[in-house]
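Let me begin by handing over the structure; questions about it come next.
A selection of the complex's chains, in situ.
Chains here go by letter, A, B and C, matching the order in which they are written, and residues are numbered from 1 within each.
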Amino acid sequence: MKKYSFKNDYSEGAHPLILQKLMETNLEQAIGYGEDDYCKEASALIKKELQKDSAIHFVSGGTQANLIVISSILRPYESVIAAESGHIAVHETGAIEATGHKINTIPTTNGKITTAQIDTVLKTHTDEHMVKPKMVYISNSTEVGSVYNKAELTEIYTFCKANNLILFVDGARLASALTSTKCDLTLADLANLTDVFYIGGTKNGALLGEAIVINNSTLDENFRYNIKQKGGMLAKGRLIGIQFSELFKNNLFFELGKHANTMANKLAEEISNKGYDFLTEPSSNQIFPILPNYKIEELQQDFEFYSWQKIDDNNSAVRLVTSWATPEEKVLEFINKI
Amino acid sequence: MKKYSFKNDYSEGAHPLILQKLMETNLEQAIGYGEDDYCKEASALIKKELQKDSAIHFVSGGTQANLIVISSILRPYESVIAAESGHIAVHETGAIEATGHKINTIPTTNGKITTAQIDTVLKTHTDEHMVKPKMVYISNSTEVGSVYNKAELTEIYTFCKANNLILFVDGARLASALTSTKCDLTLADLANLTDVFYIGGTKNGALLGEAIVINNSTLDENFRYNIKQKGGMLAKGRLIGIQFSELFKNNLFFELGKHANTMANKLAEEISNKGYDFLTEPSSNQIFPILPNYKIEELQQDFEFYSWQKIDDNNSAVRLVTSWATPEEKVLEFINKI
Amino acid sequence: MKKYSFKNDYSEGAHPLILQKLMETNLEQAIGYGEDDYCKEASALIKKELQKDSAIHFVSGGTQANLIVISSILRPYESVIAAESGHIAVHETGAIEATGHKINTIPTTNGKITTAQIDTVLKTHTDEHMVKPKMVYISNSTEVGSVYNKAELTEIYTFCKANNLILFVDGARLASALTSTKCDLTLADLANLTDVFYIGGTKNGALLGEAIVINNSTLDENFRYNIKQKGGMLAKGRLIGIQFSELFKNNLFFELGKHANTMANKLAEEISNKGYDFLTEPSSNQIFPILPNYKIEELQQDFEFYSWQKIDDNNSAVRLVTSWATPEEKVLEFINKI
């Protein structure tokens, strides 16, 4: 890859502190399958942020986190409600259905769903000839870069509790959400306003790995059986433990998310200054400017990024993604070319 | 862990050359999901050993490799035949059944199955009221340390082809098998004598990762869909590509397997010299000496290892596992204590 | 149930000729699981209508027919395309997802989907991060009473073949469709314009039972294994064989469908004459007149039927279903009350 890529936030390896720690600890012997001291340390560090004694489990990737959490909770006839644009609904090759469960999808313009929409799903699922919606899945930040703030999450969680629904937040890009200027949530809020969520490592400076956080303790019973059965339990669990330990020392996790956001904001501001509009309001490390097609072609000679959606015959929305590793100079180069 | 552990072959991190390469390439941008140049390089290096243009796919772990391969091949009513001691039958928390398929198990004393036993399974599954056995699963080396040699594998493969069965070899410990003095197989043989197999990285010096090798091209159609659906496709696929590239340069993969075997042989010889017997003939990096219980207790004050099976009131078989990282001095220390 | 019911077409038992035949043959011994002479006779009678040597399999119900057919054909990552109002998408409690497969739904106003809509689904499913649509499911007649005619079915089938898709027609109410004045299809057309379809018995005068017709012989391999595994194979398979034999003697199957349609037409005409409109054009044995709410309340004092959909504050659509057993006098009584 010669051109600089704004295609995604998993193009690079890991933050150097992580690699350094892997080096230092490499020949230590550790017990396997996530029961080593590094996983324990990482759990303790995360719980400190949560201000709650939630259960923490590490798995190798986001699709795994989603399919393990959802299939472990739902009974065979229960379904999960998600945005039509939700990762589980679109980009996991039917992983949830492969565990036997329907996804009830809700159309959105900005990737976010409302309690009124959830309520409509409940009201149209009334008897045993239909699935029984039992869980709400949202992503924060969403697949189109928007974020739920504390008021919105509180409303959804309150609705879920009133309606006997489980709330699950996909945090593949949680670092970017939590450090967004549009989002006033903390990890401690997540611990109080969800039944279960996961903290994404892969898209925030780790080689791989996501931390599932189970706040509703009834959902944690025998949870490790599910991880093992679905192939999400690494023999060398230390690999994820060490990474999350590093991420949750000295605020690194948040610093990395913030850097990605800062780079995205810089892009967004300048693009906006040039008079261009956006598909969704820039809020996190994914932005969706609408550019003339000729301009997109020009930019693609120097940069890689996805053309996202046709707007009209002359204009399209593109997706630009920044990461913990995006150098400011590349952002400036891009801005100069617009 | 203060005591030295012979519990397994995944106690340490990765071979130093692997970590070094991860460091060197860390900030390069690479495309995701296993389509990067390192995965391509690793595939090319493996194919060179195979002397065949098989399809290579990298996944994050052994249970994943097994469940993805098996569920991708079998139709809903088809089953897989395996030894009662087979990893899929015992130690994957029902991962295969969770994809909908029965395992027809065969009792063994040494972890190895015969064509006569497979034939019996076929002969007792005769109509649509029973599952239809369609695949044979064997591990090499097996879960109890034994190995299949070329004559044995040839016989099984020939039987499978004559009976329209798929042969799948679980190679979680393939490096140890291929470098065992009891085994005359090469990777090129595996390519010719199986429909599909996987090459274990996790238990032979990688942080994680297994390479699925599909020799029967009809089984490769849309295979990546299966990997993605089951959560086995890492966003940062480079992580596995880089590791297998390093393992398959300069014979490292085989050197590491050989070292583990050499250490195990040394243990076995001395234990034998002291007059002790074994549960199964020492052949690879897992050995199962039968020791007096008092001796086991003594040894466990200095070393960690699993007590495997009660033999009689005074004696038990233990499992000792060596790895690419086992230092000779620890082996000598253990020998001294026997 | 004191009030006469227009709620559905499965309120009564079986056509008297069926019961009579069950009586006559009751103490004959027959081999089980659908291999008896009555099943053979029924198959032969159906094939005569098909003018094709398709494979015929009998199962106990419509949800079974759907889940068995779909799960037997799709590979794990493949999906089925259906109308949002399709029975499999709404009213089978996630039966298809429970076998592991996503349903890609298409919004419709009249229950019918078009090739343009199918094409859009294909165009938005482009790589292994998404499911691979492989089958198109349509119902004829549809869940809202509309019918596909020969031109429409030909277009869909041609599109499917051009795009390597399987076409499956749910014929729970096929008798009503085939005898509708709006539909010019025959069973022989179905045999040529679908890969697989099923002929509904339950909703056309049988006690239970549906006949799956597989026209694409590659889909028939080991099909009985699927029926058995999913619990769709009756020990006393004769029960379904006898019923379908009777239905396909002397045109009974079509006579019963026609009677249901005639009753529905009579209702529709008079309702139309009184100046009321319909949610969808009356075409088969389900009609959806839009009536004032006060009128609906009045009618419900004498008849049972479902209120289907709110139209505005004063009017709602109701669903009236007629059957093979609907007496003309009840239709006239209803008409008098409007």
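By definition in this document, a residue touches a chain if its C-beta (ideal position, glycine included) is under 8 Å from a C-beta of that chain, and two chains touch if they have at least 3 such contacts.
Just so we're clear, the structure is a prediction, and the values are computed from it rather than from any experiment.
Visitor: Please state how many copies of the single repeated sequence make up the complete complex in this structure file, given that 3 appear here.
Guide: Assembly-level count of identical protein chains is 4.
Methods note: only the chains that are shown with their structure count from here on.
Visitor: By how many degrees does subunit B turn when fitted onto subunit C using C-alpha atoms, rounded in steps of 5?
Guide: So the copies are related by a turn of 180 degrees.
Visitor: Please flag the chain sitting at the greatest distance from subunit C, going by CA centroids.
Guide: B
Visitor: By C-alpha centroids, what is the most central chain here?
Guide: So the chain sitting closest to the middle is A.
Visitor: Measuring centre to centre with CA averages, how many angstrom lie between subunit A and subunit C?
Guide: 42
Visitor: Can you work out the whole-Å distance between the CA centroids of subunit A and subunit B?
Guide: Result: the chain centres lie 33 Å from each other.
Visitor: Using the touch rule from the top of the page, what residues of subunit C touch 2 or more other chains?
Guide: Residues 76-77, 99-100, 128-129, 131.
Visitor: Which residues of subunit C touch subunit A once you look at their complex with the stated criterion?
Guide: So the residues of subunit C touching subunit A come out as 76-77, 79, 90-94, 97-103, 128-131.
Visitor: Using the touch definition from the top, list the residues of subunit A that touch subunit B in their complex.
Guide: For subunit A paired with subunit B, touching residues are 1, 4-5, 7-8, 10-14, 16, 19, 22-23, 25-32, 60-64, 67-68, 92-95, 98, 202-203, 207-208, 225, 228-236, 238-239, 325.
Visitor: Enumerate the contact residues on subunit B facing subunit C in the complex.
Guide: That would be residues 33, 71-72, 75-77, 99-100, 128-129, 131-132, 222, 224-229 of subunit B.
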